[in-house]
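The other protein chains are all here in position, but one chain of the complex has been omitted.
Going in written order, the chains are labelled A, B, C, D and E, and every chain counts its residues from 1.
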Amino acid sequence: MFFRQNQLQYHAKPDRPDPVYAKQLQEVLGGQWGEISVMMTYLFQGWNCRGPAKYRDMIMDIGTEEIGHVEMLATMIAQLLEASPVEAREEAAKDSVIGAAMGGARIEDAIVAGMNPQHVIVTGSGAAPTDSVGYPWNARYTIASGNMLADFRFNVTAESQGRLQVSRLYQLTEDKGVRDMLSFLLARDTMHQNQWLAAIKELEADGLEMTPCPSNFPQKLELTDVSYQYLDFSEGSESKQGGWAKGSSVDGKGKIKYVAEPPAMGEVPELGPVDPRLQGTPKKPHKAAA
Amino acid sequence: MFFRQNQLQYHAKPDRPDPVYAKQLQEVLGGQWGEISVMMTYLFQGWNCRGPAKYRDMIMDIGTEEIGHVEMLATMIAQLLEASPVEAREEAAKDSVIGAAMGGARIEDAIVAGMNPQHVIVTGSGAAPTDSVGYPWNARYTIASGNMLADFRFNVTAESQGRLQVSRLYQLTEDKGVRDMLSFLLARDTMHQNQWLAAIKELEADGLEMTPCPSNFPQKLELTDVSYQYLDFSEGSESKQGGWAKGSSVDGKGKIKYVAEPPAMGEVPELGPVDPRLQGTPKKPHKAAA
Amino acid sequence: MFFRQNQLQYHAKPDRPDPVYAKQLQEVLGGQWGEISVMMTYLFQGWNCRGPAKYRDMIMDIGTEEIGHVEMLATMIAQLLEASPVEAREEAAKDSVIGAAMGGARIEDAIVAGMNPQHVIVTGSGAAPTDSVGYPWNARYTIASGNMLADFRFNVTAESQGRLQVSRLYQLTEDKGVRDMLSFLLARDTMHQNQWLAAIKELEADGLEMTPCPSNFPQKLELTDVSYQYLDFSEGSESKQGGWAKGSSVDGKGKIKYVAEPPAMGEVPELGPVDPRLQGTPKKPHKAAA
Amino acid sequence: MFFRQNQLQYHAKPDRPDPVYAKQLQEVLGGQWGEISVMMTYLFQGWNCRGPAKYRDMIMDIGTEEIGHVEMLATMIAQLLEASPVEAREEAAKDSVIGAAMGGARIEDAIVAGMNPQHVIVTGSGAAPTDSVGYPWNARYTIASGNMLADFRFNVTAESQGRLQVSRLYQLTEDKGVRDMLSFLLARDTMHQNQWLAAIKELEADGLEMTPCPSNFPQKLELTDVSYQYLDFSEGSESKQGGWAKGSSVDGKGKIKYVAEPPAMGEVPELGPVDPRLQGTPKKPHKAAA
Amino acid sequence: MFFRQNQLQYHAKPDRPDPVYAKQLQEVLGGQWGEISVMMTYLFQGWNCRGPAKYRDMIMDIGTEEIGHVEMLATMIAQLLEASPVEAREEAAKDSVIGAAMGGARIEDAIVAGMNPQHVIVTGSGAAPTDSVGYPWNARYTIASGNMLADFRFNVTAESQGRLQVSRLYQLTEDKGVRDMLSFLLARDTMHQNQWLAAIKELEADGLEMTPCPSNFPQKLELTDVSYQYLDFSEGSESKQGGWAKGSSVDGKGKIKYVAEPPAMGEVPELGPVDPRLQGTPKKPHKAAA
Partner (left out) sequence: MFFRQNQLQYHAKPDRPDPVYAKQLQEVLGGQWGEISVMMTYLFQGWNCRGPAKYRDMIMDIGTEEIGHVEMLATMIAQLLEASPVEAREEAAKDSVIGAAMGGARIEDAIVAGMNPQHVIVTGSGAAPTDSVGYPWNARYTIASGNMLADFRFNVTAESQGRLQVSRLYQLTEDKGVRDMLSFLLARDTMHQNQWLAAIKELEADGLEMTPCPSNFPQKLELTDVSYQYLDFSEGSESKQGGWAKGSSVDGKGKIKYVAEPPAMGEVPELGPVDPRLQGTPKKPHKAAA
């Protein structure tokens, strides 16, 4: 069960409206690697967790924190969209391309041309659970597999892609208020990368999971002949120089063998004949159907 | 530029048709973590790669291999769908629930009720680029961010989730031919997990990337006060026991501080007034609009 | 900012596993009218709210409650999926079609054939943010328009469609634990329908919004000739009997006029010529392009 | 069965082309709340209707009218896209930001940069069944539940959100021809809001449906203890002042009770152990799998 | 502007309910190649048509007819879903697998397990604008490009894929009422294939379009060296035997040349360096960012 406190987790107040930046900022709210993705991923991983309590509790801690990050971004975007036409014209004229483009022009054109039009027509100056091109957030951005190593690896990825996107957005604005909020999100992403990496280490230390993931599946059932072969399917041999193509495998269970010209081990596929009742094209004409 | 060889990379021949299993197997062909996802992810990461040649070449090697995996799965599924109604009835009657359900029943019902209906109506006994519930593959399953650490972390995840799903599918069938193919895919996933983990190590050894990712963004620009704080937003203190809540951070750059009752650091948000031209609901009635 | 308490808002414990029902129950978790939809709708309406504080606070109250409903449903579904194959076989044999179908059959077949296959392959016995056919939740199920009357009408709808679906699901199970949880959700939906209807009344009483919505747009700018005409475009005159086709309009601003054979008031459309640079098909052949 | 008349229901002719506005106007053609949504919603509600003939006939009347609205918008958009480069340059230079931006620039750049690129590349100056960000219309925007109260509430919402969006679009243009068409759509939305509100009243008067919806489900099966409780999950007590938190419920069946600190009524959830065959992470290490 | 007549274009009445078949039949209502797709495709092609009046009128004729086909299918599906549990049990027991599976089982299980669960929970025994796996219809199934040859080729395809699916569905049922309706749809698809093929011939006869499409683009601007080369990128030389690999091209403008081992004509791609402000991985470590 959840409760909400009125204050935000951190400041989310821009120095001035900037509807074009509002469009861009949507990426880390409702995009593939945005805050809704981590919020929903962590909550479902927690609700589905059947492992030790310390992991479950940790997942719920961070999942709950992320609801607050979604809140901060939505609040920030709503304020970035508060462009009074008159002020917007004046500000824009000073320091941005929009201003340059706007001499004598209708202000509505300028605002809407650079914006996500749905920020006017659909939300009326509010944030939306979509990304920077207006594509709606969807649940296939998340995963809760029941296997914590597989999932924590996803979580490290999400915090990395997310921090990468925030760092790019940091450089797309000079608004001090926006940058202040982003500096907070960057810091939390740093913590969360560390948190999930620590959790992966702990899973191994606790004997619960290891590489290859899932470790509970008996490795002898795989075709071990090719478990540690590096297969080179692309012209060029630069890849041979990497640590992935020689020496011991990272999981400590094999020795990598580099195969320059991987042989085909399978047959030439031969599908069975067409079922005539499905009107597929057969190898030879069917007898007349009349 | 690409070429194709007629033989498959490995055997893909079931002992007998099984249309219900064909539906399930679609998950690792066209699902979120299926072979199309890794094929497309790696190809785009390679095509967009601006880093050292050994990485780019390696990415293209594995991307090209994955096209062959998609081929194997599509071929396998097409054969699993080759249920001649008569044979299907006989086989099914022996050892599966479908047989049990089929005494005296119309065979078409049995085949289609347990199947993905599109395997009959749309593909006419062929594989489709969709997952096990018939949802079409889409490109938001992939990422090619230009930052290799962020992307390789995704790749480790994909090989982990993929191997997990294959291991589950292994146990949902007893068909020796299918299991033979799956044992190959499991082994390659083992290799590929190792490969991406090795590549991550090498990125760090080469001084190109490290935690927190992206490492080229100056960490001093983040709000370092909260970069290494563990914030506990969920009742229960089990999470305090984990390595993520104490000691040095995994990146070696901070000391974790556990915060039992995280304070709100932000303001109570206060949005600006409604722009009357957008017909939002204001705080007080507008003067009469007539 | 949000906090989480360990206890659920209400009981969510089934008497026994039932993976087929788990698939069905997903509808009110991650479907068009499920709990994720109302949670996300209300949270965004609240975060974007520029109206009086009592409305905003009310929206946040209910938005926060809904996170807890998502939690209850996810927890319930995870437990419905806990079918140990052996127990499942025994239970099923007693009182459901799955049992009937399973004599001598492989248990894996039975479990998976009736289930959403992703409940095995993807989530490993966990809930997913998808609906009963496995379609992922997406943000186009929500609306936060900034106009409270438009949005509250949506909210009444969501609570009505949601309660309708829960009432259907109530009758698709006889599990007492499940029904207990559903009886709670039904009651809350009753409250929430009343809550949004009361809020609509209050908007009107406060002079903030009324019909036609949005009321801040000057009605004189619309083509008032047709504002209160009932136009009959479909054969049959039963529709003439309804209150919508005669008397005063509900908004009290017009008198309805029934038009049996609506005249076309517009022109026969005539598009301009093709821009030859776009290779559209023109009215007459272009001169030779060579 | 349907027939089509050549004239449009109302004028749909812009004074001049405006490709940027064409992009915006797509929202009310193919967006979540656009004319395709109401057309398809009403048609399916009518085709699925099992209630009294007067309702079904009314639903079909309006559903058929909406096909004509889709036609008007598509026709309008096609004409807005008829910008001859030369004329466009001249017009634009006079009164819009595009002109300001275009001195000495290539006209193709100006047209395409401000447009939806698919209006050039895909449709070649034609309308598309998509919204203002190019997202395709999809059927999850519709509902036909079989319960008329639930559905008519949706319909009131759709006419409200739709009229709101049209009113915003009205202010984003000064083209007299466009505004003329919008004034017609606004008026019809006024009628349709009244129409559905009247239908809701009539459903109640006919004894067919009432609040809580669905009314045919026995209310005694819900957990009546919480059917009329206002639960305050968010800090702040402003919500206590509203009509939703005190007095009689709108449905006349209960008295609202305000609960300032809602108690958790459920258990701390405890999921069962992992099924080892699904490779989830267990509470304790499994015995070695080798 | 459109009108509706009460009678259906053709009979749409099943002999008996069959909810599993209802699920399958959805494919040709709301699937990729279903009636909604052709209805929307033709209507938009007509509304966007800038070519001769005879084409535009023809497109509108067929587009309007297709609305009536959608109506027939929706009506049929609603009736197929009218399974009174008792009757369903009796019917099913006689001649289908559902009956076989249902001895002693709860009827609700049987109905829902074989059905699309949304046919119960969401539509309450009504049709939905979705396909046979429950995936919602979306507008990317349509095309209206402004070039009639490109579009009419699509239309021939749609009528072919559609007739193929109907023919498969014909064989999945023995219900005489359903087959009667399908025999009508099959016949109309025959007509419509002929209609579009005739229209393609006429476009060429009228000098408006020809192969290669679009014919208004000057062919001399293409790299004519490879315009008529057959390039063999896949092992095996069977493809050499086909008419596509020798002789004159179908458009009469070239002679086909078979190239057994297609040479690469391009460079080894070399992307430029990373923009450091985007945090991509560079070829060499950036100077320390601190």
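Here is the rule we use: a residue touches a chain if its C-beta (ideal position, glycine included) is under 8 Å from a C-beta of that chain, and two chains touch if they have at least 3 such contacts.
If you're wondering where the values come from, they're calculated on a predicted model, not measured in any experiment.
Chemist: Could you list, sorted by label, every displayed chain in contact with the chain left out?
Modeler: Its contacts among the visible chains are A, B, C, D, E.
Chemist: Given the contact definition stated above, which residue among D:E66, D:D189 or D:E209 touches the chain not shown here?
Modeler: Counting the whole complex, the residue in contact with the absent chain is D:E209.
Chemist: List the residues of chain E that touch the chain left out of this view.
Modeler: On the chain E side, contact with the omitted chain comes from 5-13, 32-33, 53-58, 60-65, 68, 72, 75, 78-79, 82, 84, 120, 124-125, 135, 138, 140-141, 143, 145, 147, 149-150, 153-154, 156-157, 160-161, 163-164, 167, 170, 180, 183-184, 186-191, 193-199, 201-202, 205, 211-214, 217, 219, 221-234, 236-239, 241-245, 249-251, 254, 256, 262, 264-269, 271-272, 274-275, 278-280.
Chemist: If you put the missing chain back, which residues of chain B would it touch?
Modeler: Its contact residues with the unshown chain are 1-5, 7-9, 30, 36, 40, 43-44, 47-48, 50, 60, 63-65, 67-68, 70-71, 74-75, 78, 122-130, 136-140, 142-147.
Chemist: If the hidden chain were put back, which residues of chain C would touch it?
Modeler: Contacting residues on chain C, toward the hidden partner: 164, 167-168, 171, 277-279.
FYI, only the chains that are shown with their structure count from here on.
Chemist: Tell me which chains count as touching both chain C and chain D.
Modeler: A, B, E
Chemist: How big is the rotation relating chain D to chain E when the fit is done on Cα atoms? Please round to the nearest 5 degrees.
Modeler: Going from chain D to chain E via C-alpha fit gives 180 degrees.
Chemist: Same or different: at the chain A/chain D interface, is the fraction of residue numbers used by both copies above or below half?
Modeler: Comparing the two copies, chain A and chain D contact each other through largely different residue numbers, since under half are shared.
Chemist: What chain is the most remote from chain D, judged by the mean position of CA atoms in each chain?
Modeler: Of all the other chains, the one whose centre lies farthest from chain D is B.
Chemist: If you average the CA atoms of chain A and of chain C, how many Å lie between those two points?
Modeler: Going by mean C-alpha positions, chain A sits 26 Å from chain C.
Chemist: Spell out, as numbers or ranges, the residues of chain A touching 2 or more other chains.
Modeler: 1-9, 47-48, 50, 55, 60, 63-65, 68, 75, 78, 120, 122, 124-125, 135-136, 138, 140, 143, 145-147, 149, 164, 167, 214, 217, 219, 278-279
Chemist: What kind of graph do the touching chains make: line, ring, star, complete, other?
Modeler: If you draw each chain as a dot and join those that touch, every dot ends up joined to every other.
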